[in-house]
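Missing here is one protein chain; the remaining ones are kept as they sit in the complex.
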């Protein structure tokens, strides 16, 4: 699972490869901008207060709303999964003009939750696409009537394929 | 609402007369064995940790399972509402011999959850009696077959009335 | 000894006084406003009485209500802490009248020393150096103009009726004088109901050094050496220490003797603080005397070993001081950092909110005086001082190292605090060398910075996201776990642009 993290003007790509949980401790293989790292976390006394060890360096981490504290220092962070991030890019700037949903990445169509002729509202989940073992709900870009659904449940699609068109 | 509290070999009757909650603080008029007292409580940082002021004396109170701590000292407590307590008394000492359920106090039969001829097990809830706006589940005193139910849902009964007999 | 003491204050100082009472075995009574029902002091005392609505004018400043509670519950003495009614002549007088012991000086002494011009004149008459200037209050603008011009510039205008920076003006050249007099008088009038002002020569960046004194009712006076309080922002102390880096045994002896003389001149009893300004040539001038327990009293306790609050209580109970001047000495060095609910990155704006997480430092040489706890809503209504962190070391360097260590252990999430400011000062060369004066904070360039652990923050953020997603999946719920709004130290320069 890949994420794009924005802190101030910096952007990091963090890819979590594997997760293993044993007696309260979760272990992660991850890459940070391609650099492999080993991390483990365990709760201290609530889910937002963790002990984080990255490559044997120990940190005390607390989570707030849009912010994490590392050893008492605050960092304002924005986390998007890479799919959402690519989706945002695919959409470009004129989201309100958009009439199509395209696949943000190659995947498997798990469900189509609307049909041609139905009215959908902006933000309504219409297609579920599975990629990298995660299910992603693709949302209607604006209010409208569904004009075309050129895919079906069970299909495999490529990144960029059009999945749904609005009138 | 009246409660019977047992601490060690002592028993207290505590009657809560009135409750008023204002900006997090709950105020109670209560009597302890007939002695009137004013109490207020407010949460410190979780529902089991309270600041309790009784007649202007301040106590720090924490609740555990069957125990309360007053200023760090533990007191093992048993709390029954008076209705349950009367029920226990009505039952007397020979609970295992008991074949009847009697009404612990006047009330309204909300539900009868068994019928004549059915097998019930000890502790199974069989009748719901509403009294003082609280619903109380009356339980089968022992395993057995229901012999008689001389009441019906919707009926009002007096304290001491027989509600159910086992064979 | 008193059978019961009422503590007429809140926050860390109320807890401090309650602890002293507990160590003396004296039952305690607290009072609280509706905003403080679950506050630490309310839970710490033996009895607690609500005295009114949240604004202090409706509660902690209500003389009538506090006296009523004291009489009702049989408290024989009242400790006012600092702030609120601590230097209120009317309150002290009222207590005297009701036969309740006010743990502090007599109302007469509070009055005498509360009027800054009277105090100056008294000291001057007794041969004590005061900062040059006028010795009587001025109400006439023309008089003031004439006298001010004669004294020359830079010049300090101060209110005669009270302190705290109100009615205070620095006048650098004569063109500014007239309007400064006018506005200072107006400000003093509205703040203290007393428009009188007086002039002092403006000393350029002196050091602020004060002497803690104790005086009993039998004419015995001792001083507990000095505190250096030059780290100030807008005349508000932020960091205090003892001993002062400029002190010599000889200077301490001279200043200490003058401090005791000030006390004897006023027939002052109980604990008090004589404040001096010290110039570059180590000339020192009487500034004023604070007729109460100071915020920074623990600094002196750490180096002298004397429990000042317990001494106050003993003195008020009519006991003789057992401490002699020859028994007083300084061991090691102590520093205090005032932890305030203020945003040091935003002009020290007050910050209120709920304490979501709190970890207080401890271990060797650390003392915490705190008025907060996890779950407490810091009210915006009262003083932003929420805690004091003190460290002691065998020498000043050790005290600084411990302060850095303790500050780095301190975690207060949910509100903004001055912890990052203090961490910054502890790394400042001028502070470390001890070569600083009251101009220190003004000259300090304090901006966001510090360690950059962006990569760790990015990893942590992703791990939270993963765990949250997992939990959402498991729980089949849409909301995830409860996240909370948080503020504290910020370690990254650029991130506020977002």
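Residue numbering begins at 1 within each chain, and the chains themselves are lettered A, B and C in the order written.
Assume a residue touches a chain if its C-beta (ideal position, glycine included) is under 8 Å from a C-beta of that chain, and two chains touch if they have at least 3 such contacts.
Every value quoted in this text rests on a predicted model; they were computed, and no experiment measured them.
Colleague: What are the shown chains that the left-out chain touches?
Modeller: So, taking every chain into account, the missing one touches A, B, C.
Colleague: Based on the whole complex, identify which of C:182, C:394 or C:435 touches the chain you can't see.
Modeller: For the chain that is not drawn, the touching residue is C:394.
Colleague: Which listed residue, C:27, C:332, C:350 or C:379, touches the chain dropped from view?
Modeller: C:332
Colleague: Which subunit B residues would touch the chain omitted from the figure, given the whole complex?
Modeller: 1, 3, 5-10, 12, 14, 16, 19, 26, 28, 30, 32, 37, 39, 41, 47-50, 52, 54, 59, 61-65, 67-79, 81, 134
Colleague: Touching the absent chain: which residues on subunit A qualify?
Modeller: 23-25, 40, 42-46, 51, 53, 56-58, 60
Colleague: Suppose we count only contacts with the excluded chain; which residues of subunit C make the list?
Modeller: Counting over the whole complex, subunit C touches the hidden chain at residues 15-16, 19-20, 22-25, 298, 301, 305-307, 331-332, 360, 362-370, 394, 398, 401-402, 404-405, 408.
By our rule, only the chains that are shown with their structure count from here on.
Colleague: For this structure, which two chains have more C-beta pairs in contact than any other pair?
Modeller: Chains joined by the most C-beta contact pairs: A-C.
Colleague: In angstrom, rounded to a whole number, how far apart do the mean CA points of subunit A and subunit B lie?
Modeller: 51
Colleague: Hunt down the residues of subunit B that sit against at least two other chains at once, touch-wise.
Modeller: Residues of subunit B never touch two or more of the other chains.
Colleague: Would you give the residues of subunit C that are in contact with at least 2 other chains, written as numbers and ranges?
Modeller: Expected reply: no residues.
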